[in-house]
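Below: one structure, written as structure tokens.
All protein chains but one are shown in place.
We just call them A, B, C, D and E in the order they show up, numbering each chain from 1.
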């Protein structure tokens, strides 16, 4: 255990930490596809299968817990492959997902292994789903701990990668104010294809397509973004470090 | 009056709208010098000379109003020349600076003339100096009006340039949360030279030098920015439009 | 001038105070149609024609100011008739709409004349359009003044009618948190027909149709509202007075 | 375990989740008495007896823990009977009340058993008493879990009942903004009688009587509520679903 | 016009800036009586007589505007004399009180004349009465301008006196968080006597008596203040400067 900051690797690395099955697709699929299109490495740390809270259709069909986990795992793997990401399953149990020191420690290890240049995760508030804020708290804490030379574990410590928080399902009720509108137009078809891997939540396909169009309204006066632009919205919990204002 | 959006010009344009004499130097001098170093056009719209509120030294020396305005104008012109910007004097009267439709209209005209790619101005709150929020309100309103094809006046309408708000003198008391840390290390000497043009406020030279160093602490865990980095902090009232997360 | 509180009239009264041409349709058309369907009187006080800020299409076609006002007036009258409301034109000038004591006084007079049981208007924040907050400030102030027996003018003083603030176009950027989801399913076809009277803003027809569907997500867990429910969202600046919790 | 949503029952159901002995009386007694007067079922889930934190008088008299619990249980049962509610004692231990997955699970079971149409509980903030926010967190989480078909346990899943949060003892220090003023005038005598069952906190009888009068000031201009109106104040963490604005 | 800071005077000075007739009594009467009991000078700058907005009883009795002003002036003078303060009448017109540069300038002059050690005024928010925020804005701006050596006018410039903002009538609806609880027990009888000079608002005598008792609840756990303590609550818009923590 040397704990020097890792040397810059050949390609950039993105770490996505999400609570449930589909979160990385609905909320960050465009960002992942964009990074993949640039040849970057993307790792999705999926804390649960969304087996209890986001699989109502399967439960109504009378399926069992392990069967549902397998379904959601399969869907997620196909969606991740479509987007160009690798997915890790933590199987920490959802609804409720409990924030623990052990689970946070596993996230520290993933940070040190993947040495992310960018971290994506849920935002701090979501009054409709406590698993999302729990993921946020563990993700942000793990990033801080992974940076500390005194925190034990394998691998090199990390730097201070920027963090981007997904738009939640009810942004106005969750104190979500868009701080970054990511233009995902050029990878839209890939994101749509990944969404279509998620058969358990088919009712959301069109919802998130419409959303990607509507976010343009936040770009400013009417001409802020061109008419066919598709977007994802993010918050930044830490300041952007910039060399130029744009 | 054709009111098509102006075609992209040869070089980018930055518009800086400030209340008083020194604001564009203390708070945005690094940003201006950076833009100038890239060959961009920078226009500073200075609403007042800071003749009443920020010239205590001159008043104590017994100088008259017009004399003080001339002193502050000379300082500002030298500082602007040092940074590489053109400065316009509106002479709207400070302490208090009154927000009026007429003054806003003059700012609309400057927007349409300079066709900014970036706008810098004061933030929305400052309990210690009402001229700063007044400038903010007029600057943001003028930017919206300048975009409207139905608003009268010469020149083409503008697009929706991003806006960056300066760090105020008492950030914690003004609800200021740094959203962008601009790395101004490479133009630091230029900013310092511009500050030294402002003889009326000599006590602030070292203050703003220290501040430029200290802002690093907001970059994240200890290694966020390299040890000698100098920075300026900004808020963004509108979301960033991005093609990549960094 | 007797200034007793007016006796309860035969039918309830709704007063809608808006900045521009289409606001009462896009944002409150469902509420108006619902009230009309119950036989209530609805008065729309339209402060401007939206002639400068929301008529870009007409300006691009080369039309003149008075012509544009006439177009927007015609559209608004047709839309109001479709919804079942009477519309008053104040022609106060938009972009910017200036909040003045005179205009507020005219709104006091409308309050005292119409004796509203409910008031609808814009919310307090909208960083993309200053005319909306200006309307909010004047509407709320007029309601307070119209209640004061000492404020001069014709008509009886009013009580303390509840106020509902429209959802703005960029709710997350405007601090808008939905406090009431009004179920407008049964009058949806009427609202759509009124929207189609607004030829100058045709691009918004589908936008506001999609929005009416999507607001269901704020109703709570997935089953909060039935699948085909259409809704409008409102904030309440004052507490609800209730006899029962529901 | 079928997990269909339960069919509508003969009478409406209210579930009240509180931390301590007297909370349901001081803060929600009027709401409970109103519901009872309409023939509804009311269940009070009392997480603790308030044996440590709200029984100072008994401790000063030298009583023992079990004796104090028995006193507070007796008081609560008499008050509940007076109001027309059934009370369940969880005996989870107060001061501090610890939020645990086990206790939350017991609250899920109560939700599924009682199938509430309305839920009352503490608000999210109370810097003077951590047991109240702990109750809020568990109550809101249990309501979400009880809705999920995948969450295990007996009984049918619930819908999305509206939630009302009590006024805390120091509203201005707890970020409490009244969103609903419930007119409890007609059941005031019943609430007062229930308060008088709580001998351990006699100093609060007049306090909460005065409060019920004073809340009228939030109804709006002076005539908002009639002079003798008594009220309870509530916040709503989720939007109201309405068919009409009033 | 020398504009040195005035030398310390024999006795301390308090400046109270209020909108209407009774504000300085209901909200700050205890503070004024305390200062007077220590031999300090207190000046009340009363911007209006409250002739339209807070004299409903007189209007209902059919009195005329000038008569009402005279009544309120007489009441205020008797109350001020009871408390030990001098009152100045600005007669700027209430409901609405308009914030103007001229009125602000008159407040600058009062600051420079009275050289306050402490300033009391209304808080920044009051959704039920716009005259109170208008007073706040002018009072805070005048204090800043009165400090500037470059602002014209007679008298010496002032220092930076601490500001205390009154508790508004609906604190929870006005974002009011008590930051100072002033113990006014020893001057309570004087405040009550001053309140009883205000015959036009007799319904508020007991209201503000109860309030003075109830504020104790914010002092902390139950024993924070002794049982018979009477208090007034204030916010501080600027930090307290202290030599000791207490």
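The definition used in the following text is that a residue touches a chain if its C-beta (ideal position, glycine included) is under 8 Å from a C-beta of that chain, and two chains touch if they have at least 3 such contacts.
Bear in mind the structure is a predicted one, so any value in this text is a computation, not a measurement.
Across the entire complex, contacts from the unshown chain go to A, B, D, E. Of D:109, D:173, D:193 or D:213, it is D:173 that touches the chain left out of the display.
From the options E:48, E:115, E:201 or E:218, the residue with contact to the unseen chain in the full assembly is E:218.
Listed residues D:39, D:74 or D:127: the one in touch with the omitted chain is D:127.
Between the chain not shown and the residues A:104, A:185 or A:209, the one that touches is A:104. Of the residues in chain A, those that touch the hidden partner chain are 3, 101, 104, 140-141, 144-145, 148-151, 237-239.
Interface residues of chain B facing the missing partner chain: 56, 128, 169-173, 176-178, 207, 210, 214, 217-218, 220-222, 233.
Listed by residue number, the positions of chain E touching the unshown chain are 5, 14, 31, 34-35, 38, 117-118, 120, 144, 147-148, 159-160, 162, 164, 178-183, 218-225, 233-234, 236, 238-246.
Following the convention adopted for this analysis, only the chains that are shown with their structure count from here on.
Over half of the residue-numbered contact pairs at A-C are shared with one candidate from B-E, D-E or A-D, namely D-E. Superposition angle, chain A onto chain D, using Cα atoms only: 120 degrees, a multiple of 5 between 0 and 180. When the interfaces B-C and A-B are ranked by how many C-beta pairs touch across them, A-B comes first. Distance between chain centres (mean CA atoms), chain A to chain E: 53 Å. Separation between the centroids of chain D and chain E, computed from CA atoms only, is 39 Å. For chain A, the set of residues touching two or more other chains reads 56, 128, 173, 178, 218, 220-222, 233. If you draw each protein chain as a dot and join the dots that touch, the picture is not a line, a loop, a star, or fully joined; it has some other shape. Contact between chains, using the touch rule, shows up for A-B, A-C, A-D, B-C, B-E, C-D, C-E, D-E.
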